[in-house]
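Of the protein chains in this complex, one is absent; all others appear in place.
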Amino acid sequence: MQPAVEFRGISKHFGAVKANTDVSFSIAKGAIHGLVGENGAGKSTLMSILYGYYKADGGEILLDGQPRQIRTSQEAIRLGIGMVHQHFMLVENMTVLDNVMLGTEGGFRLAAHRHETEKKLREICARYRLDVDPLATIHDLSVGAQQRVEILKQIYRSANILILDEPTAVLTAQETESLFEILRLFKEQGKTIILITHKLQEIKDITDTVTVMRAGRVIGAVQTADTSKEELANMMVGRPIENNLPRGAYKPGKPVLEVRDLQLKDSSGVPLLEDIGFTLRAGEIVAIAGVSGNGQSELMEILSGMRLPTGGEADFEGKPLPFNRHDPDGLPLEFRHLGIAHVPEDRLRDGVVKNFSVMQNTVLGYQDHLKGAFGLFDFKHIAARCESLLKEFDVRPPNPDLRIGLLSGGNQQKVVIAREVLARPKLMLVGQPTRGVDIGTIEAIHTQLLALRDAGVAILLVSVELEEVRALADRILVMCGGRITGELKIEEFDTTRIGLLMGGMHKS
Amino acid sequence: MTTNDMPRWATSIVLPLLNLLSALLVAALVIYLLGEDPVESMQILINSAIVNPEGLSYTLFYASTFVFTGLAVSIAMQAGLFNIGAEGQMYFGGLGLTVAMLTLDASLPWYLLIPAGMVGAALFGALWAFIPGYLQAKRGSHIVVTTIMFNFIAASLMNFIIVKYLIPPGEQNTASRVFSDAAALPPLNAWFPALGDTPLNISFFLAIVALVIYGVFVSRSSWGYKLRATGMNKHAAHYAGVKISSMIIVTMLISGALAGLGAVNSIMGSTHYLSLNFTAGAGFVGIAIALMGRQHPVGIFLSAVLFGALIQGGFDLSLEKPNIPVETFIFIQGLIILFCGAMEYLYAPALIKLIKGKKA
Amino acid sequence: AAPKLAIVYDAGGKFDKSFNQSAFEGASRFKKETNINFIEVQASSDTQAEQVLRGLARKKMDLIASIGFAQTQAVQKVAKEFPNVRFVLIDGVAQGANVNSITFKEEEGSYLVGVAAAMASKSKKLGFIGGIDIPLIRTFACGYAQGAKATDKKAEIVQNMVGTTAAAWNDPAKGGELARSQFERGVDVVFAVAGGSGMGTLQMAKEKGKLAIGVDSNQNHLYPGTMLTSMVKRVDNAVYDSFTQVKNGTWKAGITAKGLKEGGVDWALDANNRKLITPEIEKKVLGARKDIIDGKTKVIDIRSGAACPV
Partner (left out) sequence: MTFEDLHLGSIVVSTVRNAPVLIFAAMAGLFAERSGVIDIGLEGKILASAFVSAAVAFTTQNPWYGILAGMAVSIALATLQGYVAVTQKGNQLVAGIAINIAMSGLTFVVAQYFFQQGGRTPDLGEARLPYVTLPGSEAVADVPVLGWIWTQLLGGHSVLVYAAFALVPLVHWVLYQTRFGLRLRACGENPHAADAAGVSVERTRYMSMLIAGFLCSFSGAYLAIVQSGFFLRDMSAGAGYLALTAMVFGNWRPFFTFLGCLMFGFFTAVQIQLEGVDLPVVGRIPGALIQMVPYVVTVVVLAGLMAKSVAPKAIGVPFVKSR
């Protein structure tokens, strides 16, 4: 049978970077094909070429055996290719309906088609059990729901070849499972699916075949059934990946953070956090598990000084954190001076300034520590500090003058974590440290966090990945609906129980 | 295609020159259509703006004012604030300076008067920028709109104040009285007689000092770092502990103060009195300079000199060639801003090809 | 040899529909009659005025005519540096043994048109539209009001200014809008002293069938039928005379204030407004004119520090 998609010798470079070098492989019709590789391996670039977003320097693409010129996204769409991008391609202030209609309006007057489109969307939602309200506005939706809108868009357009670039990075286990349900339905309908993910379990779970890329080249293409996670990891990174990282004995020290009765209401009085209380000790990692959007982000923001609670208090090393003020302007700096470091969940929004160089970003938040006479920086010192940081945390490429926006997400994340670790904090707040990060980098980040714990730092970790929670935590708090619904020791780790608590079942 | 593919000399020298040339080419065409010889006209222009020491001196005199207004707009831009109000702030700065002079010029020696004038100008300029800054920081009122409005308001207010309080009785001229000689900034021709009888004065050096301080603080200080972080990513700046609203207010205060200082050269360096609409658009020119100069001190300096040269050279040229009205140079200013500021990479593709072709 | 003459306009430029333009016309008349050329320059700022005056003085001009009060300080300064160059300053007073300052008694001419306006008005509501609220414009307004009130105690003056920046002299739309608004308030004669903006006023009067009064030069020809008259300010004569005096060697420095008596200001009566000026109006205006010239009527000049009496 003709393969649905065939890449032949695709090459693409950006300046000096060779993103794709002579990439050739093919995907059978009706298959779910996995594409894996380290951050920056060239997966997204290749898919962008297929989708007409970038133009390849060389090589050709065959669809159903026909060589095709795909110069624009329009052409790709016409050829039945759909793509769910790594970063959502949604217009935030428009409704789901308008987002779906965009590009497939059906005629000049929207009103003429709005109604029938809405009806069709509702039908699709029902058939695929997608929980989306067509009339909701995007910015009111959770990430999971936004993801569903992206899928909805593709179903509506009845794409035959569907590219999914890291669709699961922001999804919960349940959401991922229902996405996979849909993908299986697609497969039954004879559609071809290309799935990019960093989670090898997912590759095992759903794909038929898998291609591994490294540094722009295809390293191998295998039948999923014939391989194992370990083997794939080995192919990707070029070395075996250690699953059980070494860690010192659990010896919790003095309480570092004591949270009592913390409350947060939004501007319209809806409670976001209620009665949050817990204690965090030196030398332990406490993980907060839960479906995203249940108050974890808000809690982290409060504890890092980015946001003020509407009630309750928290003691840091026995002294209350100064929550009694009008606005949180400048508060994050005060907290940092106390010894609280923060790796923010949304690194591109909060954690880095994309247009600053890597070196400039290593200063973010510590600008006042690093200033000398007249408030001027000692650039020699900063450069040396940055260089050692890049080396120690294996940031690639280790070029301090590169705009950080040009680094891969994983490497950006390493810079942020390195910066915060370097501050020798007493308390480290870490939000979603490995979202969208490849397994090699995950290993590196986890190693760093464990080393920090062993050095006696108290770490509060928020993660939606239970794998990650299991790998790092000493104790686990589960949050649901703005409350803490349960607490477990790591020895008591039990996916089912945690799942119940995440769903709001109280400790009983 | 990116300019990363090009060597530095190409992006920072060749491209701007090509763009400048294109603007001048269009200008030459217009001059030709007006019935004059473009080559000769350009010669006159360059000669009287740059080559002739007296002309150069005028060019630098105008540039000194423009450096301040350009800096005013630039520093606000660094924080992501588009301050269109430099005109009004400079106008108001002129009032501060004048108030200081009218009360002090009889009693203080020059070395105290000049700082007093500068303080007055900076203070009033800052004051006029404070309200838009405050409203942006605390109420979220769009700074572009409020500063435009404040230009209009300043014009009305100054009109009122000058006519009602500052015109000496019996005088026609809509201007304050002339300050005492002690209030005059020392002109540079005292040291360089070749400059001729021109108003170029020590504020040229003050402008250079301001540029250096600006350059150092924006790119090497912790405050400048916070400033730029605020301009590029407010969320990250908040995360970094920047007090965003006070940052906005302080930046606008500095911006206004710089615009106000623009009045020092115009008034204490040349006319020695405050007159209606003395700013003559210098605040708006500051916007063009900030944009063209990329908010970089060297860029600001070069743009300021270029604009000064156009005013001086254009003025001289229109004297010699009555067919070319001074307004032609307003048009040419626009062209230069367009080519050098907005279409800076017009020739990049061709240039890249050329460079690559040579190498191959 | 022919004298070397120069004329320096202020920021308004030589086509400002006001005193610069009038000066240009005077100089042109001189040139036509004598074939003696003159240099023209526009100084856009006070700094440039000084630069230009100095440049011209260095070229050993015989006479430099500076138009507009904005050049006062520049003339004073440069005249001191070049005692051998002669200067004429129009509309301002500068000190110097080589400066002739010529000002105009705008209040007297405005008084006359105020009289005419009050006579011609049916509603007895008179309009005044000025460019910017500055002493010169207030002088016009106050003279106008004095004339009107002297003619009819009940006459009411509605006054508007176009704006506060240089744009106020170039905003005919606003000039027209102000006139329209005044008409809607019952005004039926309007006096426009607003340079280019005044053009909008005169035009609006034409459109609405109301009367308008022009300023500076005789603007009666613009809209015959609705132009009641113009308050002419003979800057052209001042320039023409100065040039002639230099040519004949009779030029003298000093300070001259030109009123009705000296022919500096006047009202305009010509074929274009003949029909609108009834014999009664004409008689009344000529009477007022005579009284002023004879000194029987004193028109207050607010620039001397007096408040406007009406």
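So that you can tell them apart, the chains are marked A, B and C in the order they are listed, and the count of residues begins at 1 in each.
Quick note on the criterion: contacts are C-beta pairs under 8 Å (C-beta built on N, C-alpha and C of every residue); 3 or more make two chains touch, one makes a residue touch a chain.
On a predicted model such as this, the values are computed, not experimentally measured, just so you know.
For the chain excluded from display, the touched partners among the shown chains of the whole complex are A, B, C.
Of the options C:Val99, C:Cys142, C:Ala155 or C:Met199, the residue whose C-beta touches the omitted chain is C:Met199.
From the options A:Val91, A:Leu245, A:Ala384 or A:Ala455, the residue with contact to the unseen chain in the full assembly is A:Val91.
Note that of B:Ala28, B:Leu166, B:Leu227 or B:Ile332, the residue touching the chain absent from this view is B:Ile332. Residue positions on chain C in contact with the hidden chain: 13-16, 21, 130, 132-133, 158-161, 163-164, 167, 170-174, 176-178, 180-181, 184-185, 196, 199-200, 203, 222, in rising order. Residues of chain B that touch the chain left out of the display are 30, 33-34, 82, 84, 131, 135, 139-142, 144-146, 148-150, 152-153, 155-157, 159-160, 163-164, 287-288, 291-292, 325, 327-335, 337-338, 341-346. Within chain A, the residues in touch with the undisplayed chain are 51, 53-54, 72-74, 76-77, 83, 85, 87-94, 98-99, 101-105, 107-111, 153, 405.
Just so we're on the same page, only the chains that are shown with their structure count from here on.
Among the other chains, the CA centroid farthest from that of chain B is the one of A. Look at where the CA atoms of chain B average out and do the same for chain C: the two points lie 35 Å apart. Chain A and chain B have Cα centroids separated by 46 Å.
Centre to centre, using the average C-alpha position, chain A and chain C are separated by 75 Å.
Shown for chain A are the residues that touch two or more other chains, of which there are none. Only residues 15, 304-306, 327-334, 336, 342, 344, 349-356, 360, 363-365, 367-368, 370-371, 374-377, 379 of chain A touch chain B when the two sit together in their complex. Those residues of chain B that touch chain C in the complex are listed here as 58, 61, 152, 155-156, 158-160, 163, 167, 169-175, 178, 197-199, 266, 270-273, 275-278, 280, 315, 318-319, 322, 326. Contacts from chain C toward chain B in the complex involve residues 11, 40-42, 44-48, 50-52, 54-55, 69-70, 72-73, 81, 91-93, 103, 132-136, 163-166, 303-305.
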